[in-house]
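Every protein chain of the complex appears in place save one, which is left out.
Note that the chains take the letters A, B and C in the order they are written out, and that residue 1 is the start of every chain.
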Amino acid sequence: MIYPYIPHTDEDRKQMLDAIGMDSFDDLYKDLSEDLLLGESVPISQGRTEDEVIRMITSIAQRNVKGIPFLGCGCYDHIIPSTVEAIASLPSFVTAYTPYQAEMSQGILQAIYEFQSMVCEITGMDVSNASLYDGANAIVEAASTSLSAKRRSTTILVSPTIHPFSLQVLHTWAMGTNRTITLLPEKNGLCDFSSLEDYLNDDVGSLIVQTPNRYGFLEDYTAIADLVHAKGALFAISSDLLSLGMQKSPAEWGADIAVGDTQSLGLPLAFGGPACGYMAVTKELMRKIPGRIVGASVDGQGRRGYTLTLQAREQHIKREHATSNVCSNQALSALMTTVHLSSLGWSGMEEATKQSYIKAHYLAYHLAQLPGVTLLWDSPFWCEFPLVFSDQKKMRKFIQELRNEGIFAGVRLGALTRDSKDEMVLLVAVTEKRSREELELYLAAARRVMN
Amino acid sequence: MIYPYIPHTDEDRKQMLDAIGMDSFDDLYKDLSEDLLLGESVPISQGRTEDEVIRMITSIAQRNVKGIPFLGCGCYDHIIPSTVEAIASLPSFVTAYTPYQAEMSQGILQAIYEFQSMVCEITGMDVSNASLYDGANAIVEAASTSLSAKRRSTTILVSPTIHPFSLQVLHTWAMGTNRTITLLPEKNGLCDFSSLEDYLNDDVGSLIVQTPNRYGFLEDYTAIADLVHAKGALFAISSDLLSLGMQKSPAEWGADIAVGDTQSLGLPLAFGGPACGYMAVTKELMRKIPGRIVGASVDGQGRRGYTLTLQAREQHIKREHATSNVCSNQALSALMTTVHLSSLGWSGMEEATKQSYIKAHYLAYHLAQLPGVTLLWDSPFWCEFPLVFSDQKKMRKFIQELRNEGIFAGVRLGALTRDSKDEMVLLVAVTEKRSREELELYLAAARRVMN
Amino acid sequence: MSEPLLIELSKKGRKAYCFPALDLPRGFESALPSLPSSLLRQTKARLPEVSELDVVRHFTRLSTLSFGVDNGCYPLGSCTMKYNPKISEKLAMLEDFTTIHPLQDSSTVQGCLSVMYNLLEDLSSITGMSWGTLQPCAGAHGEYTGLKMVRAYFLKKGEARRNKVLVPVSAHGTNPASAALNGFTIVTVASDDEGLVDIDDLKSKLDDSVAAFMLTNPNTLGLFEKNILLISSLVHEAGGLLYYDGANLNAIMGNATPSDMGFDLLHLNLHKTFATPHGGGGPGSGPVMVKSFLRPFLPGPDIELTDSGYTYNWLASDSIGKVSMFWGNFLVLVKAYIYILRMGSEGLRAASSHAVLNANYMLHRLKGTFEIPYGDTCMHEFVISCQNFKQEYGVSAEDIAKGLIDSGYHPPTMYFPSLVHEALMIEPTESESKETLDEFTDTLIGIAERAKKDPQWIHGCPWTTPVGRLDTAKAVKEPDLHY
Partner (left out) sequence: MSEPLLIELSKKGRKAYCFPALDLPRGFESALPSLPSSLLRQTKARLPEVSELDVVRHFTRLSTLSFGVDNGCYPLGSCTMKYNPKISEKLAMLEDFTTIHPLQDSSTVQGCLSVMYNLLEDLSSITGMSWGTLQPCAGAHGEYTGLKMVRAYFLKKGEARRNKVLVPVSAHGTNPASAALNGFTIVTVASDDEGLVDIDDLKSKLDDSVAAFMLTNPNTLGLFEKNILLISSLVHEAGGLLYYDGANLNAIMGNATPSDMGFDLLHLNLHKTFATPHGGGGPGSGPVMVKSFLRPFLPGPDIELTDSGYTYNWLASDSIGKVSMFWGNFLVLVKAYIYILRMGSEGLRAASSHAVLNANYMLHRLKGTFEIPYGDTCMHEFVISCQNFKQEYGVSAEDIAKGLIDSGYHPPTMYFPSLVHEALMIEPTESESKETLDEFTDTLIGIAERAKKDPQWIHGCPWTTPVGRLDTAKAVKEPDLHY
């Protein structure tokens, strides 16, 4: 009997069973009553050889249709330096576990320490953890952290312009608990803070906002932090980490918590996962932050080294009193972001945000000239903008004709929110990776359809 | 000024020039007279970014047409375990040089020692080197070795059935020197040894034969070694290393030199290169063998270690008196073969040869039923056979129609030999990788054309 | 050798990566109004300015200061550090997967949906469950998702009073933490002398406020809960649900199903049982599988196979909603699917059988040297106690663990479960050969023997690593968390 990935020979099996005084494999399962032991093997297919699996998976993958993606909504097609995949495929990184044994895991620990440092630098916050699942779950953790930081609070004030999926994930978190999600009003595609003070009662643990928001707009949080803090609540801002290469950082807005996703920094689209949530907080919240944290220390000889730290917050110590249930995170994705940022440096990060900005505005400007479409509101945006169609049939034709040119024209916002008011809205994302030719191809096809 | 892969900042350049007392880059080239220094940069294109190069190379590569290859003739599409690429892309292997510094190169040295061991085991010979460029060059080295081993010999007797390209490479080697290549006669696609003794005069350094030969036929060398040795000449056999999983080994035939290519063991087609020549010899020829050799030894504490050895044969010591001019070889390809053989074991190697044999005969058997084609002679073959067409137009149509089905039907022998007698011969190769479906697809298309 | 921080190698103006020059009509860029300055970032972030070679060398060196399954035996209990097939890594990186956007129209992502649908089918067969969700990104995330469904189920049923979740004292820490995250009150169930669920204690805690009992079986002592059918009927009689923590599925996969044991729902750890790599801490994947009565509560969207191919189904009215941004850690799902394809039904059964064989063989070899507080045999893992070493020689479980590092092994899990003093929890997995197990156990016994005689040596272990044991108290008291 030869099974993949099991090294035992018949002789091994015999010798080992003999050693432990058993006659057969059945003896290994003597603690299972007979009605628990499966007579037949589970009804899945027989094993396949590597060559068969290569053919099968390659052919399945080819059933996907590739195109030039002008798709965003939380997952963006940015340039990734070749260093990222080269490093992130090194086996000592890939096949390691969480670095519990610091002495033999200095490489991973140091890389995480560098990740934390970069997140702190970019967000301007004091303390970052080692990563979370994704941007939506980072918002959930921000909400949890807020409620545990402000005693007796149960309400999270949320901007209506956060990503529709983040909002759904947050609603799931609240469902069946004493937590309340209260949405602020929306105005011109931006969170409307004009009545914020009315919402800020003692129940409120935090205000959570997002910029660039669900439409791609950049929001202005001038004076918001002071208002929120005056009521003893926390202020959390969610951002695509890359966007902070251009827009004001959470720390500059006076936020207590910065969350979001690092997907734009080194992670491929990959059908949406693995992504990489991040979370960074002020010093005051250091012992409230969820997830793994790496810190520097010294050994007996005074040599600098890195280790998991502040573990008293965590589930394996504090169990039900932990700040979160997080155990596995997205360490390898965090490594990819770390290599990406190491390769770009600050000037590269600025360049990526700037080119995305200019290219997105180039496309928006020319699309806005066309009949039958307008830009939904004229709020400032970075690399993604909402185009509204006057006619649903035209919108379908637009998407289809561009598809025929090998272009994914944008994301229908209505498909995410399933809200009729969003049905005519197409969110178009443009990154620094889209070449001039691709932009012109888009515009030419758009003109053919709309003119 | 930022250039790819050059880390210098403007400040670095200034500091370094200052340190060496120079004013500008021009000073670095002060020993070149002015008419040697280029005024303008060389007329090639400007540098491109990674993203631009990715797009460009991907698009160039896509201009190649892929198909199901029934092509062989010295380059075969065998199954390669996933371990091979995974290991051969590890950076400490990829970016190292020839292991001159043994203490920090034990990994590469040991891998080469294992390669040499496997080549010795499979060929049955006593001593293997660390690899040569490819099978054709291995034949050239066998010829060189023979002439240097047998004093005053100048002639190499060569089977007319060695690969046409190997024969060309050998002719190039002889061209302009006092070396003579003498071809034996051919009979039914095999080397005809009936008059061998007539050819074996004192000038002959060695007899070089190949099996499987240029037609895919397996040759019988019974009693040949004795005849050759009786005249003081050497006997060299070239073989696809994988074929020795089934056919008699060079040692079993009594050969002094075994050469060939290991491409069938772990190397992709890759438009024919890198391949990996091998060469193994009897103990008597140990100090005549060309190229790198790794040997085991001990250090001062008695610890076993590996090092380049027998270097007195080599060019960097012996210069014009070296056994060969080889310096760089195909080390990483040899590593791939080593990982491949480590993954297969002997039983896997036998299985690959056996399945190739059976599948090739399945296709040959059914093709032979068709009108308008016959098998060229009925000599025994392993995984490749010559199909002869009665009509050149039919042959072209056959190749074209199969291409339309996504199949490369075979190699036209005439395209290699540019000899009119080979014009109607199609060499068809079948490996264990060709699935039943692919064989039936071939047969169905063949029947449509020929019936 | 230690490696500096990359920022310490930074030099102003050095670049590892350059973007293509902006190629829009020159007029456009200058005509474009920039953002209102109130929205613009004021400060620069301090990131490394280095060359591409600096980046490559820095992280390559860091990789040599790390240790994975590819480097050696990694018998970390409860973590199932089995071999991660190379073919999975290769195929998951196919461009036809990595360049696909999650919001493409479903007709253009039939490959991705096919992987997910077929993986769900196979996981249903393997667990005996009806269907599930692939959205959770890790085991704990699966627990959270599963318990959220439990909550939704009871709310729908009008049993909002069920606000308690029972967990055994030996449970993984994530169990109570995930329950708490869902607003449940946690009640701990004692273990009996055998290390199993104390049935009397369980009975005493079962009432109509109990929503679920979370159990991993085999439990964290590596013991099969023999009374599982009794436990199941007790919990169900009390109106509660039985939740299976799939962290230890590698003991029974293919040999038995959580479904037959009476579990109503469970999560799996694809990065344990299904051989996807741990990546230094993630990404993992924690699918939740449920019996049919819980199916309406699954997170959305579901995937359906229709006449026109695979499509999303968002319609489930009782769905708890989404738990991840998109569809989960898709590339991890691809790897798990490949593993299942490779192994097949017989292979999966063999995996767990051989995991149990390996653990019992190691247990057998170690029991002369170490105290085995519970059980004479085990399932896929077992727990030894170093208490006698501690008491007699002042040698702790940590000391012995650190001794292994110098011999090229990753130590077992330390100090868990807390039931066992000076615990080392060992899980060899089926990937390890008898030879490796023999060498590992010989080494461990050798370390234990030497430790008795040479306390100074063992307290100083490891000796061969770039740093020794770190001052963790200092790391907490004077947190240094970024450069």
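Here, a contact is a pair of C-beta atoms (placed from the backbone, for glycine too) under 8 Å apart; a residue touches a chain by one contact, two chains touch by 3 or more.
In this text, all values refer to a predicted model and were calculated from it rather than measured experimentally.
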item	value
Visible contact partners (per top-of-document touch definition) of the missing chain	A, B, C
For chain A, residues in touch with the removed chain	2, 4-7, 9-12, 49-52, 82-83, 85-86, 91
Residues from chain C at the interface with the omitted partner, ascending	1, 9, 11, 14, 51-54, 56-57, 60-61, 64, 69-72, 83, 85-86, 408, 431-433, 435
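Just so we're on the same page, only the chains that are shown with their structure count from here on.
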item	value
Averaged-CA centre spacing for the pair chain B and chain A, given as whole angstrom	48
Inter-centroid spacing, chain C versus chain A (mean Cα positions, whole Å)	19
Per-residue overlap in chain A, given as positions that touch at least 2 other chains	50, 79, 81, 86, 89-91, 435
Residue numbers of chain C (touch at least two other chains)	14-15, 17-20, 50, 52, 56, 60, 85, 87, 89
